[in-house]
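Contents: one structure, followed by commentary.
The other protein chains are all here in position, but one chain of the complex has been omitted.
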Amino acid sequence: MRFRFTSTAIDTAQARRQLLDQGAGGYVSFEGWVRDFNEGQEVTRLEYEAFQELAVKEGERIVAEALQRFPVRQALCIHRIGNLDLSDMAVWVGVSAVHRGEAFDACRHIIDEVKHRVPIWKKEHYRSGDSGWVNCERCAAAPHHDSASHSMHK
Amino acid sequence: MRFRFTSTAIDTAQARRQLLDQGAGGYVSFEGWVRDFNEGQEVTRLEYEAFQELAVKEGERIVAEALQRFPVRQALCIHRIGNLDLSDMAVWVGVSAVHRGEAFDACRHIIDEVKHRVPIWKKEHYRSGDSGWVNCERCAAAPHHDSASHSMHK
Amino acid sequence: MQLKVQYYALMREQAGRSEEMLETAAATPADLYVELTSRYRFTLTREQLKVAVNSEFSDWSRRLAAGDAVVFIPPVAGG
Partner (left out) sequence: MQLKVQYYALMREQAGRSEEMLETAAATPADLYVELTSRYRFTLTREQLKVAVNSEFSDWSRRLAAGDAVVFIPPVAGG
(Lines give C-alpha, C1' and ligand atoms only; values in the text may rest on other atoms or scores of the structure.)
Protein backbone atom coordinates (compact mmCIF):
# COMPACT_ATOMS: atom_id res chain seq x y z
CA MET A 1 0.00 0.00 0.00
CA ARG A 2 1.75 3.11 -1.23
CA PHE A 3 -0.97 5.67 -0.63
CA ARG A 4 -3.02 5.93 2.53
CA PHE A 5 -5.07 8.22 4.68
CA THR A 6 -4.78 8.95 8.37
CA SER A 7 -7.05 10.91 10.66
CA THR A 8 -4.25 11.44 13.18
CA ALA A 9 -0.82 13.06 12.85
CA ILE A 10 1.30 11.53 10.08
CA ASP A 11 4.09 9.40 11.59
CA THR A 12 6.94 10.36 9.26
CA ALA A 13 9.57 8.33 11.12
CA GLN A 14 7.59 5.15 10.64
CA ALA A 15 6.81 6.03 7.02
CA ARG A 16 10.47 6.73 6.29
CA ARG A 17 11.45 3.32 7.63
CA GLN A 18 9.32 1.75 4.88
CA LEU A 19 11.58 3.42 2.31
CA LEU A 20 14.95 2.37 3.72
CA ASP A 21 16.94 0.46 1.14
CA GLN A 22 20.66 -0.32 1.27
CA GLY A 23 20.87 0.35 -2.46
CA ALA A 24 19.46 3.85 -2.10
CA GLY A 25 21.83 6.82 -1.85
CA GLY A 26 19.24 9.58 -1.77
CA TYR A 27 15.96 10.16 -0.01
CA VAL A 28 13.64 13.11 -0.62
CA SER A 29 10.53 13.87 1.35
CA PHE A 30 7.86 16.52 0.99
CA GLU A 31 5.50 17.78 3.67
CA GLY A 32 2.52 20.02 3.02
CA TRP A 33 1.89 22.29 6.00
CA VAL A 34 -1.18 24.33 6.88
CA ARG A 35 -0.23 27.90 6.05
CA ASP A 36 -1.58 30.95 7.84
CA PHE A 37 -2.40 32.88 4.67
CA ASN A 38 -3.98 31.89 1.36
CA GLU A 39 -5.11 34.08 -1.52
CA GLY A 40 -5.47 37.21 0.56
CA GLN A 41 -7.15 35.64 3.60
CA GLU A 42 -5.77 34.87 7.05
CA VAL A 43 -6.34 31.16 7.62
CA THR A 44 -6.96 29.85 11.15
CA ARG A 45 -7.62 26.15 10.48
CA LEU A 46 -8.51 23.64 7.77
CA GLU A 47 -10.78 20.66 7.25
CA TYR A 48 -9.81 17.90 4.82
CA GLU A 49 -12.33 15.50 3.38
CA ALA A 50 -11.75 12.69 0.86
CA PHE A 51 -13.73 10.30 -1.29
CA GLN A 52 -11.56 7.62 0.19
CA GLU A 53 -12.48 4.60 -1.91
CA LEU A 54 -11.52 6.31 -5.16
CA ALA A 55 -8.80 8.47 -3.62
CA VAL A 56 -6.80 5.47 -2.44
CA LYS A 57 -7.02 3.84 -5.88
CA GLU A 58 -5.98 7.05 -7.64
CA GLY A 59 -3.20 7.70 -5.12
CA GLU A 60 -1.86 4.18 -5.60
CA ARG A 61 -1.91 4.68 -9.36
CA ILE A 62 0.06 7.91 -9.03
CA VAL A 63 2.78 6.31 -6.91
CA ALA A 64 2.91 3.24 -9.17
CA GLU A 65 3.28 5.50 -12.22
CA ALA A 66 6.12 7.38 -10.52
CA LEU A 67 7.89 4.09 -9.75
CA GLN A 68 7.61 3.17 -13.43
CA ARG A 69 8.54 6.54 -14.83
CA PHE A 70 11.50 7.36 -12.60
CA PRO A 71 14.28 4.94 -11.63
CA VAL A 72 13.57 5.10 -7.90
CA ARG A 73 13.57 2.41 -5.23
CA GLN A 74 10.62 3.11 -2.96
CA ALA A 75 7.86 5.71 -2.73
CA LEU A 76 4.97 6.36 -0.37
CA CYS A 77 2.34 9.05 0.18
CA ILE A 78 0.20 9.63 3.27
CA HIS A 79 -2.62 12.19 3.41
CA ARG A 80 -4.26 13.50 6.55
CA ILE A 81 -8.01 14.04 6.78
CA GLY A 82 -10.14 15.83 9.37
CA ASN A 83 -9.45 19.06 11.24
CA LEU A 84 -5.99 20.59 11.04
CA ASP A 85 -4.43 23.57 12.75
CA LEU A 86 -1.76 25.96 11.49
CA SER A 87 1.59 24.23 10.81
CA ASP A 88 -0.01 20.78 10.95
CA MET A 89 1.14 18.37 8.25
CA ALA A 90 -1.58 17.70 5.68
CA VAL A 91 0.35 15.43 3.35
CA TRP A 92 3.66 13.60 3.24
CA VAL A 93 5.53 12.07 0.28
CA GLY A 94 8.78 10.13 0.58
CA VAL A 95 10.99 8.64 -2.15
CA SER A 96 14.27 6.74 -1.98
CA ALA A 97 16.47 6.25 -5.04
CA VAL A 98 19.96 5.25 -6.07
CA HIS A 99 20.67 8.82 -7.18
CA ARG A 100 19.25 12.00 -5.72
CA GLY A 101 18.05 13.59 -8.98
CA GLU A 102 15.45 10.91 -9.55
CA ALA A 103 14.30 11.07 -5.93
CA PHE A 104 13.64 14.82 -6.30
CA ASP A 105 11.85 14.35 -9.63
CA ALA A 106 9.66 11.49 -8.46
CA CYS A 107 8.73 13.18 -5.18
CA ARG A 108 7.70 16.35 -6.94
CA HIS A 109 5.77 14.43 -9.57
CA ILE A 110 3.82 12.53 -6.93
CA ILE A 111 2.77 15.58 -4.93
CA ASP A 112 1.86 17.49 -8.11
CA GLU A 113 -0.32 14.65 -9.34
CA VAL A 114 -1.90 14.05 -5.94
CA LYS A 115 -2.93 17.69 -5.77
CA HIS A 116 -4.49 17.52 -9.23
CA ARG A 117 -6.04 14.08 -9.40
CA VAL A 118 -6.92 12.67 -6.00
CA PRO A 119 -10.45 13.45 -4.75
CA ILE A 120 -9.57 15.36 -1.60
CA TRP A 121 -11.04 18.71 -0.65
CA LYS A 122 -10.12 21.29 1.92
CA LYS A 123 -12.23 23.89 3.59
CA GLU A 124 -10.37 26.91 4.86
CA HIS A 125 -11.58 28.78 7.92
CA TYR A 126 -10.57 32.42 8.00
CA ARG A 127 -9.89 34.89 10.76
CA SER A 128 -12.77 36.97 9.35
CA GLY A 129 -15.18 34.19 10.31
CA ASP A 130 -15.76 33.17 6.70
CA SER A 131 -14.85 29.80 5.32
CA GLY A 132 -14.65 28.24 1.91
CA TRP A 133 -13.89 25.09 -0.05
CA VAL A 134 -10.64 25.73 -1.91
CA ASN A 135 -11.05 25.72 -5.74
CA CYS A 136 -14.84 25.39 -5.40
CA GLU A 137 -16.08 28.67 -4.04
CA ARG A 138 -14.56 31.24 -6.32
CA CYS A 139 -15.40 29.51 -9.55
CA ALA A 140 -18.86 28.69 -8.24
CA ALA A 141 -19.61 32.15 -6.88
CA ALA A 142 -20.84 33.72 -10.11
CA PRO A 143 -23.71 31.53 -11.31
CA HIS A 144 -25.95 31.42 -8.21
CA HIS A 145 -26.03 34.12 -5.62
CA ASP A 146 -29.49 33.22 -4.43
CA SER A 147 -28.71 30.05 -2.51
CA ALA A 148 -29.11 30.43 1.24
CA SER A 149 -26.33 27.92 1.87
CA HIS A 150 -23.92 30.49 0.48
CA SER A 151 -24.03 32.89 3.37
CA MET A 152 -20.82 31.55 4.93
CA HIS A 153 -18.85 31.08 1.74
CA LYS A 154 -16.67 33.49 -0.18
CA MET B 1 24.04 28.89 11.72
CA ARG B 2 22.62 27.26 8.64
CA PHE B 3 25.35 24.71 7.95
CA ARG B 4 26.94 22.52 10.55
CA PHE B 5 28.77 19.26 11.13
CA THR B 6 27.99 16.48 13.54
CA SER B 7 29.99 13.43 14.47
CA THR B 8 26.89 11.62 15.75
CA ALA B 9 23.62 10.69 14.01
CA ILE B 10 21.84 13.69 12.46
CA ASP B 11 18.78 14.61 14.53
CA THR B 12 16.34 15.39 11.73
CA ALA B 13 13.37 16.01 14.03
CA GLN B 14 15.25 18.72 15.87
CA ALA B 15 16.57 20.18 12.60
CA ARG B 16 13.08 20.24 11.09
CA ARG B 17 11.77 22.21 14.06
CA GLN B 18 14.19 25.00 13.17
CA LEU B 19 12.42 25.34 9.82
CA LEU B 20 8.82 25.48 11.09
CA ASP B 21 7.14 28.65 9.93
CA GLN B 22 3.41 29.38 9.97
CA GLY B 23 3.77 31.12 6.62
CA ALA B 24 5.26 28.04 4.98
CA GLY B 25 3.02 25.65 3.05
CA GLY B 26 5.70 23.29 1.81
CA TYR B 27 8.72 21.59 3.31
CA VAL B 28 11.25 19.51 1.37
CA SER B 29 14.09 17.56 2.89
CA PHE B 30 16.90 15.54 1.38
CA GLU B 31 18.92 12.80 3.05
CA GLY B 32 22.07 11.29 1.62
CA TRP B 33 22.38 7.64 2.66
CA VAL B 34 25.39 5.34 2.55
CA ARG B 35 24.74 3.05 -0.39
CA ASP B 36 25.97 -0.53 -0.64
CA PHE B 37 27.31 -0.17 -4.17
CA ASN B 38 29.31 2.52 -5.96
CA GLU B 39 30.94 2.45 -9.36
CA GLY B 40 31.15 -1.30 -9.58
CA GLN B 41 32.28 -1.98 -6.01
CA GLU B 42 30.40 -3.37 -3.04
CA VAL B 43 30.71 -0.82 -0.26
CA THR B 44 30.76 -1.92 3.39
CA ARG B 45 31.33 1.38 5.20
CA LEU B 46 32.46 4.97 4.70
CA GLU B 47 34.66 7.55 6.43
CA TYR B 48 33.90 11.24 6.07
CA GLU B 49 36.49 13.89 6.74
CA ALA B 50 36.15 17.68 6.40
CA PHE B 51 38.32 20.77 6.44
CA GLN B 52 35.82 22.12 8.90
CA GLU B 53 36.89 25.74 9.22
CA LEU B 54 36.49 26.40 5.51
CA ALA B 55 33.66 23.90 5.00
CA VAL B 56 31.39 25.67 7.47
CA LYS B 57 32.03 29.02 5.79
CA GLU B 58 31.38 27.60 2.33
CA GLY B 59 28.31 25.70 3.51
CA GLU B 60 26.88 28.86 5.08
CA ARG B 61 27.50 30.72 1.84
CA ILE B 62 25.64 28.06 -0.14
CA VAL B 63 22.57 28.19 2.10
CA ALA B 64 22.62 31.99 2.17
CA GLU B 65 22.80 32.06 -1.64
CA ALA B 66 19.82 29.69 -1.85
CA LEU B 67 17.81 31.92 0.49
CA GLN B 68 18.57 34.87 -1.79
CA ARG B 69 18.01 33.09 -5.05
CA PHE B 70 14.80 31.22 -4.23
CA PRO B 71 11.80 32.69 -2.39
CA VAL B 72 11.97 30.27 0.53
CA ARG B 73 11.46 30.80 4.25
CA GLN B 74 14.09 28.72 6.03
CA ALA B 75 16.91 26.39 5.04
CA LEU B 76 19.47 24.30 6.87
CA CYS B 77 22.12 21.70 6.06
CA ILE B 78 23.83 19.26 8.43
CA HIS B 79 26.71 17.01 7.39
CA ARG B 80 27.95 13.99 9.28
CA ILE B 81 31.66 13.22 9.68
CA GLY B 82 33.48 10.14 10.91
CA ASN B 83 32.69 6.47 10.33
CA LEU B 84 29.36 5.54 8.76
CA ASP B 85 27.71 2.21 8.08
CA LEU B 86 25.37 1.22 5.26
CA SER B 87 22.07 3.16 5.30
CA ASP B 88 23.47 5.76 7.72
CA MET B 89 22.60 9.34 6.91
CA ALA B 90 25.62 11.31 5.69
CA VAL B 91 23.94 14.62 4.97
CA TRP B 92 20.59 16.31 5.51
CA VAL B 93 19.10 19.40 3.85
CA GLY B 94 15.74 20.93 4.80
CA VAL B 95 13.88 23.86 3.25
CA SER B 96 10.52 25.43 4.08
CA ALA B 97 8.74 27.77 1.66
CA VAL B 98 5.40 29.36 0.95
CA HIS B 99 5.04 27.23 -2.19
CA ARG B 100 6.38 23.75 -2.76
CA GLY B 101 8.11 24.41 -6.09
CA GLU B 102 10.62 26.76 -4.55
CA ALA B 103 11.25 24.37 -1.66
CA PHE B 104 12.14 21.59 -4.11
CA ASP B 105 14.37 23.89 -6.18
CA ALA B 106 16.22 25.35 -3.21
CA CYS B 107 16.75 21.97 -1.53
CA ARG B 108 18.18 20.47 -4.69
CA HIS B 109 20.38 23.49 -5.31
CA ILE B 110 21.83 23.32 -1.81
CA ILE B 111 22.74 19.63 -1.95
CA ASP B 112 24.19 19.98 -5.47
CA GLU B 113 26.38 22.89 -4.39
CA VAL B 114 27.43 21.22 -1.14
CA LYS B 115 28.61 18.17 -3.07
CA HIS B 116 30.64 20.32 -5.45
CA ARG B 117 32.02 23.08 -3.29
CA VAL B 118 32.35 22.10 0.35
CA PRO B 119 35.70 20.54 1.34
CA ILE B 120 34.48 17.17 2.54
CA TRP B 121 35.95 13.85 1.49
CA LYS B 122 34.79 10.29 1.78
CA LYS B 123 36.76 7.10 1.82
CA GLU B 124 34.87 4.04 0.73
CA HIS B 125 35.73 0.64 2.16
CA TYR B 126 34.89 -2.26 -0.13
CA ARG B 127 33.95 -5.87 0.45
CA SER B 128 37.09 -6.79 -1.52
CA GLY B 129 39.21 -5.31 1.27
CA ASP B 130 40.23 -2.34 -0.85
CA SER B 131 39.38 1.22 -0.03
CA GLY B 132 39.58 4.53 -1.80
CA TRP B 133 38.98 8.26 -1.53
CA VAL B 134 36.08 9.06 -3.85
CA ASN B 135 37.03 11.35 -6.77
CA CYS B 136 40.71 11.20 -5.78
CA GLU B 137 41.91 7.70 -6.52
CA ARG B 138 40.85 7.11 -10.06
CA CYS B 139 42.09 10.41 -11.44
CA ALA B 140 45.27 10.09 -9.41
CA ALA B 141 45.97 6.48 -10.30
CA ALA B 142 47.74 7.10 -13.60
CA PRO B 143 50.68 9.39 -12.81
CA HIS B 144 52.43 7.45 -10.02
CA HIS B 145 52.22 3.73 -9.70
CA ASP B 146 55.39 3.50 -7.69
CA SER B 147 54.17 4.86 -4.38
CA ALA B 148 54.01 2.26 -1.63
CA SER B 149 51.08 4.04 -0.03
CA HIS B 150 49.00 2.99 -3.04
CA SER B 151 48.76 -0.66 -2.18
CA MET B 152 45.35 -0.33 -0.55
CA HIS B 153 43.86 2.10 -3.03
CA LYS B 154 42.10 1.46 -6.31
CA MET C 1 -34.18 2.65 -11.21
CA GLN C 2 -32.54 3.11 -7.82
CA LEU C 3 -29.06 4.67 -7.49
CA LYS C 4 -26.84 5.56 -4.59
CA VAL C 5 -25.43 9.09 -4.70
CA GLN C 6 -22.69 10.35 -2.37
CA TYR C 7 -21.85 14.00 -1.82
CA TYR C 8 -18.58 15.55 -0.74
CA ALA C 9 -17.30 18.95 0.32
CA LEU C 10 -19.26 21.91 -1.10
CA MET C 11 -21.81 19.61 -2.73
CA ARG C 12 -22.41 17.77 0.55
CA GLU C 13 -23.17 21.08 2.19
CA GLN C 14 -25.41 22.23 -0.65
CA ALA C 15 -27.29 18.91 -0.76
CA GLY C 16 -27.52 18.86 3.02
CA ARG C 17 -26.59 15.19 3.11
CA SER C 18 -23.60 12.97 2.46
CA GLU C 19 -25.45 10.21 0.64
CA GLU C 20 -28.88 9.06 -0.43
CA MET C 21 -30.68 6.28 -2.30
CA LEU C 22 -32.47 7.86 -5.22
CA GLU C 23 -35.26 6.71 -7.53
CA THR C 24 -34.50 8.27 -10.91
CA ALA C 25 -35.10 7.96 -14.64
CA ALA C 26 -31.73 9.56 -15.47
CA ALA C 27 -29.96 7.42 -18.06
CA THR C 28 -26.49 8.92 -17.61
CA PRO C 29 -24.50 10.84 -14.98
CA ALA C 30 -25.04 13.95 -17.12
CA ASP C 31 -28.82 13.56 -16.90
CA LEU C 32 -28.59 12.83 -13.20
CA TYR C 33 -26.60 16.00 -12.56
CA VAL C 34 -29.23 18.12 -14.32
CA GLU C 35 -31.92 16.52 -12.14
CA LEU C 36 -29.99 16.97 -8.89
CA THR C 37 -28.95 20.53 -9.68
CA SER C 38 -32.56 21.56 -10.10
CA ARG C 39 -33.28 20.00 -6.70
CA TYR C 40 -30.25 21.21 -4.70
CA ARG C 41 -29.22 24.29 -6.69
CA PHE C 42 -25.59 23.11 -6.92
CA THR C 43 -23.39 26.05 -7.84
CA LEU C 44 -20.74 24.03 -9.64
CA THR C 45 -21.28 23.55 -13.35
CA ARG C 46 -20.81 20.14 -14.94
CA GLU C 47 -17.66 21.45 -16.63
CA GLN C 48 -16.10 21.96 -13.20
CA LEU C 49 -16.81 18.41 -12.09
CA LYS C 50 -15.69 14.89 -12.73
CA VAL C 51 -17.91 11.95 -12.06
CA ALA C 52 -17.25 8.51 -10.62
CA VAL C 53 -19.44 5.43 -10.90
CA ASN C 54 -18.79 2.54 -8.52
CA SER C 55 -15.59 4.18 -7.28
CA GLU C 56 -13.95 4.64 -10.68
CA PHE C 57 -13.81 7.75 -12.83
CA SER C 58 -16.48 7.57 -15.53
CA ASP C 59 -17.71 9.27 -18.67
CA TRP C 60 -20.68 11.56 -18.30
CA SER C 61 -22.44 9.58 -21.03
CA ARG C 62 -22.09 6.15 -19.40
CA ARG C 63 -25.38 4.22 -19.16
CA LEU C 64 -26.34 3.97 -15.52
CA ALA C 65 -27.59 0.68 -14.12
CA ALA C 66 -29.72 -0.02 -11.07
CA GLY C 67 -27.61 -0.10 -7.94
CA ASP C 68 -24.79 2.06 -9.33
CA ALA C 69 -23.07 4.38 -6.85
CA VAL C 70 -22.52 7.82 -8.33
CA VAL C 71 -20.22 10.55 -7.00
CA PHE C 72 -19.84 14.00 -8.49
CA ILE C 73 -16.31 15.22 -7.86
CA PRO C 74 -15.77 18.96 -7.28
CA PRO C 75 -12.39 20.51 -8.12
CA VAL C 76 -9.88 18.79 -5.87
CA ALA C 77 -7.51 20.50 -3.44
CA GLY C 78 -5.34 17.97 -1.69
CA GLY C 79 -2.08 18.68 0.05
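Labels A, B and C are assigned to the chains in the order they are written; within every chain, residues are numbered from 1.
Quick note on the criterion: a contact is a pair of C-beta atoms (placed from the backbone, for glycine too) under 8 Å apart; a residue touches a chain by one contact, two chains touch by 3 or more.
Being a predicted model, the structure only gives us computed values, none of them experimental.
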Displayed chains contacted by the hidden chain, counting the whole assembly: B
Residue among B:K57, B:H99 or B:R127 touching the omitted chain: B:K57
Residue numbers in subunit B that touch the chain omitted from display: 32, 48-51, 53-54, 57, 79, 90-91, 111, 114-123, 133-137, 139-141, 143-144, 146-147, 149-150, 153
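Convention: only the chains that are shown with their structure count from here on.
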Chain centre separation (subunit B, subunit C; CA means) in Å: 51
Between subunit C and subunit A, distance of the C-alpha-averaged centres to the nearest whole Å: 23
Distance between the centres, which are taken as Cα means, of subunit B and subunit A, whole angstrom: 29
Junction residues of subunit B, two or more chains touched: 100
Numbers and ranges of subunit C residues touching at least 2 other chains: 79
